[in-house]
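What follows is one structure encoded as structure tokens, with my remarks underneath.
With one protein chain held back, the other chains of the complex are shown just where they sit.
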Amino acid sequence: MAITGTKGATGLTGNTAIAYAMKQINPDVAPVYPITPSTGIVEDFSSYVADGAVDTELITVESEHSAMSACIGACAAGARVMTATSSQGLALMWEMLYIASGMRLPIVLTDVNRALSAPINIHCDHSDSMGARDSGWIQIYSETVQEAYDNLFMAVRIAEHEHVLLPAMVCMDGFITSHAIENINLIGDDSVREFVGEYKPAHSLLDTGNPITYGAMTLPDTYITFKHQQSKAMAAAKDVAVEISAEFGRKFGRNYGLFDAYRLADAEAAIVILNSAAGTSKVAVDELRKQGKKVGLLRPRLFRPFPFEEITGALKHLKAVAVLDRVDSMNAFGGPLFNEVRSALYDLEKRPKVMSRIYGLGGRDYKVADAVGAFEEVLKAAATGRVETLQKYITL
Amino acid sequence: MTNKPSKADKNHLPLGGVIPKGGTAHDYSTGGWRKLTPSVDKSKCTNCMICWVMCPDSAIIVEDAKMIGFDLEHCKGCGICAVECPDKISAIKMEEDKS
Partner (left out) sequence: MVTSIEVRWHGRAQQGMVTAAKVLAEACLLSGKFVQAFPEFGPERMGAPVRAYNRISDEPIRMHCQVTDPKFVLIADPTLIGVVGLTDGCPLDAVFIINTSKSAKEMRVALGVKSGGAKVYTLNATQISIETIGRSMPNTPMLGALAKVTAIVPLDALIKNFKEGYSKKYSEKVIAGNVTAMNRGYNEVKGE
């Protein structure tokens, strides 16, 4: 899509917007191995590299495992590093994801959410990023093209913050967001440069005057201490995310925060849902509100760290909640978002009824009618105080 | 020296397990791991330097292009030097510590 640089408002696909954000950030190194549906990011960004629009060293590797390995090496060398992937690509990075976070390397990755095989499927669900949810990466989810673009800048700041120093993953829905053209307001190059600033690493492997070691072995006498440090940094990332999001809002007028609460304050029944399907659900909220039904929606943006206190605060007044996951944990007890939300509400003396609904796997369409159907079940639970079916698949 | 960090040190471990300076292996005494100790018969040694190449702990001491002995502060007693010393020469032997 042509970028009309002169205008603030233009129309871009999610992939083009992310590639453009990467161009504006101008990372030092980008190790890449394209995979559907995130290929467009790598295609567009490699054009920027070829045209000399960025100073980035683009490393074409032979697998995603190597892509993440190269990210780790480059970041340990002191570079600002970005990459993008999807599905099997993220799965193949798996062991390296833990090394990136354990070494406290603020790599920023865009995950264009796609189902995991088998059966093979290129379409959207959240199996890939949810599989990596405990890998020590910050995860930020995006409803729209605009939000994915904005999140990338915030991700850089949060990841590199001195209280955090952890890798971060920005997630958006494959095809639904990655391949759809939507209205987007672009930020000027100078403003981006000013916002993301320059990455100043504490250590660099290339600093031969101060030789250091990355990746040394630790024994039981220290390993747990490093993990404790990492855990505290992840907890700190929440406050940093609030702070960076507020700064972003002041500068660019788009306020995000930890989650998006839609007509929730006076609601009795609500849906909790991630990414693009939240938009479709909001249309259902509006329809049901017109019928006088007190429904609302909560869309977590920051999933790692999981802001359990804030989310509990936002949901505690409700009578019933349905948590919709675009992934199954295969634990026979609902999806990952359901498990987090339900656990967060446990300490309340009077807590809402919570049910799990799995939807939209492998790109199955989630329509307004599906959201309305889910709301009807939550409303019933709110009215009766009883959950008929704790967990089930919808959009089957 | 002790190989374990004190409790106070643990609170200040560098993030991500980075070792923020070079040469720290030198400070780490591995000589205590040794059961057998190498000795060299310099009347047989040809200074071929194969032991120096093969020693995993850089514990072969070389001066003026001559192999002159072992750094027993770091030698773990693995015996690789004795095995690698050419059969016709057999200048290095592993022996029980005399002490």
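General remarks:
As written, the chains take the letters A and B, and residue 1 is the first residue of each chain.
In this text, a residue touches a chain if its C-beta (ideal position, glycine included) is under 8 Å from a C-beta of that chain, and two chains touch if they have at least 3 such contacts.
Remember, predicted model here, so these are calculated numbers, not experimental data.
Across the entire complex, contacts from the unshown chain go to A. Contact with the chain that does not appear here is found for just one residue of A:R351, A:K367 or A:K380, A:K367. Within the complete assembly, A:K282 is the residue of A:R80, A:H203, A:K238 or A:K282 that touches the hidden chain. Across the entire complex, the residue among A:A9, A:A118 or A:M217 in touch with the chain not shown is A:A9. Annotation: of A:A77, A:A180, A:A202 or A:V372, A:A180 touches the absent chain (contact as defined above). Within chain A, the residues in touch with the undisplayed chain are 1-2, 4, 9-11, 122-123, 173, 175-177, 179-183, 276-277, 279-280, 282-283, 365-368.
By definition in this document, only the chains that are shown with their structure count from here on.
Remark: chain A and chain B have CA centroids separated by 49 Å (rounded to whole angstrom). On the chain A side of its complex with chain B, the touching residues are 102-105, 165, 202-203, 210-216, 218, 221-222, 225-226, 229, 233.
Chain B makes touch with chain A in their complex at residues 4-5, 10, 13, 15-24.
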